[in-house]
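Once you've had a glance at the structure underneath, I'll fire off some questions.
Note that this complex is displayed minus one protein chain, with the remaining chains in position.
The first chain written gets the first letter, and so on, giving A, B, C and D; residue counts start at 1 in each chain.
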Amino acid sequence: MISILAAATITLPHVDYTAILPELILLGGMLFLLGVSALVSRPIPTEAYALTTAAIGMSSLIASLFLWHLVSDHGAFQAVARSMDVDGFACFGLVLVSCVVIVASFFAAGYLRQEEIRGPEYYVLALISGSGAMLMGSANDLILIFLALEILSIPLYVMAGFDHRREASAESAMKYFVLGAFSSAIFLYGIALTYGATGSTNLGEIGAFLAKNVVVSDGVLMGGLALLIVGFAFKVAAVPFHMWTPDVYAGAPTPAVGFMAAVAKVGGFMALLRVLLSTMPTLASTWQPALWVIATATLLLGATVALAQRDMKRMLAYSSINHAGFILVGVQAGTIAGAQGALYYLFAYSLLALGSFAIVNMVAGKADDGHDIDSYRGLAKRSPFVATSFAVLLLAQAGAPFTTGFFAKFYVIEAAVEAHSYALAVIAMLSAGVAVFFYLRVVLTMFASTERAADDALEGLSSDGGTTSLLTRVVSAQGTEQALKISPWMLAGLVFVLGATVVLGIWPQPLVSFAHQATLLF
Amino acid sequence: MVSGLLATATIPDAITFVIAAVIVIAGALGVVFMKNPVHSALSLIMTLFGIAVLFVEENAQFLAAVQIIVYAGAIVVLFLFVIMLLGVDRNERISVENSSAQRIGAIVLGLAVLVEVLLLGTGQWVTGAHSVTGSLTGHGANVNVIGDSLFSTYLLPFEVTSALLIVAVVAAVVLARRHDGHENVEVEIGGKEARELAASRDAAVGHDADQTSAEDEASLR
Amino acid sequence: MGHSELAAIFGVAASSSAQRAFPFLTVLVLLPAGAAFLLLLVPKSVTTAVRSIGIVTTLAVLALSAVVFGEFHSGVGGLQMTSVHPWVAPLGISWSLGVDGISLFLVVMSALLFPIALLGTGERENEKSFTVWLLLLESACLGSFLSTDVLVFFLFFEATLVPAYFIIAGWGHERRGYAATKFFVYTFVASAMLLVGIIALVFIHKSQTGVTTFSVSALANTHLSSMAGMLLLLSFTIAFVVKAPVFPFHTWSPDAYAEAPASGSIVLAGIMAKLGTYGIVRFDLALFPHAVVVIAPLLMVLGVIGIIYGGIVAAAQRDLKRLVAYSSLAHMGFIVLGAFALTSESVSGAVLQMVNHGIYTAALFLLIAMIYKRTGTFQIGPLRGLQHRAPLLAGTFTVVVMASIGVPGLNGFVGEFLILAGTFITHRWYAVVATGGIVIAAIYMLWGYQQVFHSPESEAPPEGAFPEMTWSERAVIAPLIVIIVFLGVWPAPILSRITPTVDNLVNHVVQVGHANVPAPGLPAITTQALQGGSGQ
Amino acid sequence: MSIAASWYLTLAAVVFTIGAIGLLIRRNVLVMVMCVELMLNAANLTFVTFARELNDVGGQIAVFFVLVVAAAEVVVGLGIIVAIFRRKPGATADDAHMLKG
Partner (left out) sequence: MIHAAFLIPAFPLAGFALLALFGKRLGNPLSGWIATALVALSFVATVIVFIALFQRAPSARIVNEPWFNWFAAGRLRVNVGLLIDPLSMTMAAFVTGVSSLIHLYSIGYMEHDEGYPKFFLYLNLFVFSMLMLVLGGNLIVTFFGWEGVGVCSYFLVAFWFGRPAATSAGKKAMIYNRIGDAGLLLGIFLVFERTGSLQYTTIFSRLGNVSGTDLVAIALLFFLGAAGKSAQLPLFPWLADAMEGPTPVSALIHAATMVTAGVYLMCRISPILHLAPDAAHTVAWIGVATAFVGAMAGCAQTDIKKVLAYSTVSQLGYMFLAVGCGAYVAAIFLMLTHAFYKALLFLGAGSVIHGMGDEQNIKLMGALRKYMPLTALTFGIGWFSIAGVPPFSGFFSKGNVLENAWSVTPALWAVGALTAVVTAYYVGREYFLVFYGSERWAKSDSELVDAGHGGHEGARGLHPHEPGRVMTIPLVVLSVAAFFGGILNLPVHPHLVFLERWLSPVVGATLFNPHDSPGKVWAFSLVEAVLALSGVVAAYFLWRDTVDRPKLEPRFLLHAWYIDAAYDRFIARPSTALATFSATVVDTKVIDGAVRGIAGVVGTIGGRLRKVQTGYVRNYALGIIGGTVVLVAYFLIRAKG
């Protein structure tokens, strides 16, 4: 026995805790929350949890920035038996996810207080999911990516079903879960095929293998790549793997939607970028056309179907599909510039999504219901600040200048043009043109003082949702005359999002440099 | 076919493989086509068992054991537990399908996937570099090799799985949580809604069935 | 490729002014926006404070623009008072501003029209938001005219949409929502192409020089294949012709002009329309000389159709604002015609006409707003015999109408004359058809004027009395009338500042565009340009 | 020597397909989740086969992780299903189509 044990001595790899510090902070913080809630007998106000979560996020942000500092001084490195890439790219993801967690905790506080839900679970789930997204960005092994994907997704399934009061919440959780499991099975099969084709799941090894060898019979490799793309495309809601998005966004609790829109896209795109750009650049000529088609379909479907929506959350869901298309435009370019564009876009979009859904939640009020566009009629009267903020966020999503939204679009279009994907660039901008229509429709509705103005905007456009009778609209408009109550927590989060959107829109240099250097240190 | 199977393998291996494969496929088909979810779950165990056999056949003894213990022993039991808990062990009317396009599409596309995967492998299935992570036939038994690798190369993934398990716990808590104070109302509403829904569903299914048969009759005439 | 010419177009003209300590242009652009943000801090209820901040700011901008005008060296082509600062360095975007003969008067005109738009249209709901939007719009417009970095231009160009949208949608008339959305979406889609074009040009430039830059002067050095040049030119031009608007991309404008509040119409027609024509002169001509030469006939055809068609449709309008909107279409047609005729005379005329059109169209909308304030209608039908009640208003209206139909001695004439004379030299038949436009202009303008001001007073006068112009109204309209007359009688000081820049530009286009074929004044320009384009 | 890899892989592909088709045609959510398990097992079989062929331990390790994931997924999935069934006993996947468009 002893000899066996002796023979089986395992040489543990060096664990560089700095390299995984942000993830550790999130997970450790999560455990702290769980522990505190278990140990303290009195009910702890949700704001306390939120503050703790924000503090955890802040710590991880600091750790991420420290890591970033390290990387930019000493170059990228791999940690913990080469399972992790610690490079500028990963650091960008760490910083972004940390920010998302911080902001989301504020919005969550407002929501949970409003719904009178106690307990740390929401925050715990968010923290775990966040750590999954972080791992997605820095994982250097397909197995780890798969695990991270699950760590990212499973809490999101739960968050989607978090609201017990609404049946839609459970339905959305079920749909998300079934489809998510389905797609991750496909993804896993893709990993298996890739493994067989290249002999490893480690991205570095795969890259090295592909760089050194010419696979003569590359059917399995191709199949693996295709299925990997399917898995990521599902996560980022690319057409035709997008169909869960509107339903889940519509059914899930609104702040959770903002969070999931942000982290799922961040995680999915970061990993996709790393796999395609860092590991399989040699196959670029193969995967580019496929992504071209997916991006085109995503752009156009997202924009056009959003036109036909009356439910604000569904509209934003389709708009997020449109945004995914834009990010895919950057990915499709297959260049460093494309990666930069995608990163910048992710950053801009994450904050916009968080902010937008938070406002949707504010407008819906208690019970998180009433997302019909009619609820927004005259919002400017009820709360000029919220209406203006929403207008800014929506216009930023449309790509208005002097917001992050503009530079985001600019960046990915630039990448597409640089890669000579002129047609895709044009299609993307056209879809933005279509998209602007429905953003404006909301803006118009919010600032309309009369009943007619908003409907005028629909002139010439047949909308299926337009069946609501005028009578009910009048009633709903009258019913919402009183001023909007806004939780200070949400307000704080909103101010942060707005500030980032506008300030980084006017002075994009820091973020652009960040994205720029992030990809230089791949 | 048989000769193909025996081209490289010994007869016992071949027999083992064939039996296991049959079990696997039969189980898989059972999962899909058994009307009663309990039967499906049992079929799943069949498949899992078959696969465990294949694992042994492929020198993955440790995995074979884990397969049985975790999958058959825990996961499927969980399924069964839930089925029993919810009392949903009644038969699903598989023959009734509101959307025939769904079924046709499912089978066509599913077979298309199969054909595609097989086409992918026509040239050569395995093209990768050998023993990148570590040789299977290295020192010690299968367990040793796996353990060694797990705590060195795959240390981080291994640690990370802990997060997954915590998620499972927290998720169970969240999903099973009852709202203090609101729950009674909820249950009532839920119960009522559910009853209505069940009724309407039955009606809808029945209606659909009627309609289908009516259509069939019409087409016969 | 004539490098010296490019230097002359874009190079810093007067070295003494280049290093000027005080960044006039930057302040000019940022002042209104800054005031807008300041205004956000002022409580809504303090209307007087809001109004005075708005007025003081716009007047300060006007004063500043006067200083710029004073500092501007006449008789010199090229950019002056340039200031260049890196903005988004990794992307090669820099905050670079400069003023030359093409932009100078557009800036001054904008600076003049904004206080008028603010002052001239009376009380309104929610003064604060309105002022904020208007100030932001002013910044965006000035920024567009002054940017010499293509991307910064594009940013401001797009940025004009948002405040304009809110002004139309917030303070407009009956169908404001429809009009505002149509305006925004239409122009947004068109300028989307511009963005792609800009980026493509930058990358072609980068592939040749290895430098990522959005500077117009650098980009003008790009060698473009004839196909690339053509596509890029189209992508640029589509944005500009929609913005201007040029036939057949105009249908947003009657709605937007008609539904916008008076001040919105003034800014839309007076200034924002010029963004399109300015873009044509500044970017199309300078960046794509080869392609411009090839495609000029097409755009001139559109311009000419616009002149005739705009006039014909205007003649059938029953709404004063729509009438002016269609007349604007015709006038924009003149400007486009002049810009693409590619002679010094016609391009100078086009630039001058941008200013002229801005002035008299603003005056027209202002006067129409006065009528609306008194009668509550823009419909020509119910309005009759207003001259009986308000002879001064009628007289002022007459002067503006005469300016608009190009009566010599008022400002509309000189621009139109230069455009037509210049066009006639190279493209005789376009000019011949376009000249027909001045006949049509007289028809619809005089018809509208006659209907509204002449004839016996209607038996049931539109509700209430129709008072004469108040003193404040006179004070607002007076500067415009003075300028209309002044620019009609003595436009030489303006033209002497415009022409050096335009001459350089036209020489550049003609020489580069025609490559080695010296062909001033020969009609068969298209084929030569094709040869020239492929020969490079 | 043992059975050629292609046999295993083909078998895995067949199981994967059966799982996929099952998910597409069954309305019972529990069975759908079981079908996902079938697909995961197919992937596992593929992994192990490749591991054998490549003489590499990585494939087997992957299977180990998949087991964990499967367990976690099933727990959460069943939790969600329980939550739904508590509201509407006997509900099928098709009953949940309130959200659409």
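Observations, loosely collected:
Note that in this section a contact is a pair of C-beta atoms (placed from the backbone, for glycine too) under 8 Å apart; a residue touches a chain by one contact, two chains touch by 3 or more.
For clarity, every value in this text was computed on a predicted model and none was experimentally measured.
Although it is left out of the displayed model, the omitted chain contacts the following shown chains in the full complex: A, B, C, D. Within the complete assembly, A:L307 is the residue of A:L67, A:L142, A:L307 or A:M362 that touches the hidden chain. Residue C:S348 is the one among C:T160, C:S328 or C:S348 that touches the chain missing from this view. For the chain missing from the display, the contacting residue among D:I3, D:I25 or D:V76 is D:I25, taking the whole complex into account. Summarising the interface, subunit B meets the missing chain with residues 99, 102, 105-106, 109-110, 112-113, 116-117, 119-120, 122-124.
By the touch definition given at the top, subunit C reaches the unshown chain through residues 182, 185-186, 248, 250-252, 309, 312-313, 315-317, 343-345, 348-349, 385, 387-388, 391, 398, 402, 407-409, 413-414, 417-418, 420-422, 424-425, 428, 431-432, 435-436, 438-439, 442-443, 446-447, 450, 453-457, 489-492, 495-496, 498-499, 502-503, 506, 521. Subunit A residues in contact with the hidden partner, per the touch definition given at the top, are 174-175, 178-179, 182-183, 186, 215-219, 221-223, 225-227, 229-230, 233-234, 239-241, 243-244, 246-247, 286, 289-290, 294, 301, 303-309, 434, 437, 459-464.
One rule holds for everything that comes next: only the chains that are shown with their structure count from here on.
Between the chain pairs A-D and B-D, more C-beta pairs are in contact across B-D.
Between the Cα centres of subunit B and subunit C there is a gap of 67 Å.
Note: centroid distance subunit C to subunit D, computed from Cα atoms, is 64 Å. Here the CA centre of subunit B is 4 Å from the CA centre of subunit D. Looking at subunit B, residues 117, 121, 125-126, 128-130, 132-133, 148, 153-154, 157, 161, 164, 167-168, 171, 174-175, 193 sit in touch with two or more other chains. Residue positions of subunit C in touch with at least two other chains are not found.
Only residues 1-11, 13-22, 24-28, 30-31, 33-35, 37-38, 41, 44-45, 48-58, 60-61, 63-65, 67-72, 74-76, 78-83, 85-92, 94-95 of subunit D touch subunit B when the two sit together in their complex. Taken together, the subunit C residues at the contact with subunit A in this complex read 87-91, 151, 154-156, 158-159, 161-162, 165-166, 169-170, 175-178, 180-181, 184-185, 188-189, 192-193, 195-196, 199-200, 202-203.
If you check the complex, the residues on subunit D that touch subunit A are 9, 16, 19-20, 23, 29, 32-33, 36, 39-40, 42-43, 46-47, 49-50, 53-54, 56, 58-59, 61-62, 65-66, 69, 72-73, 76-77, 79-81, 83-84, 87, 93, 96-101.
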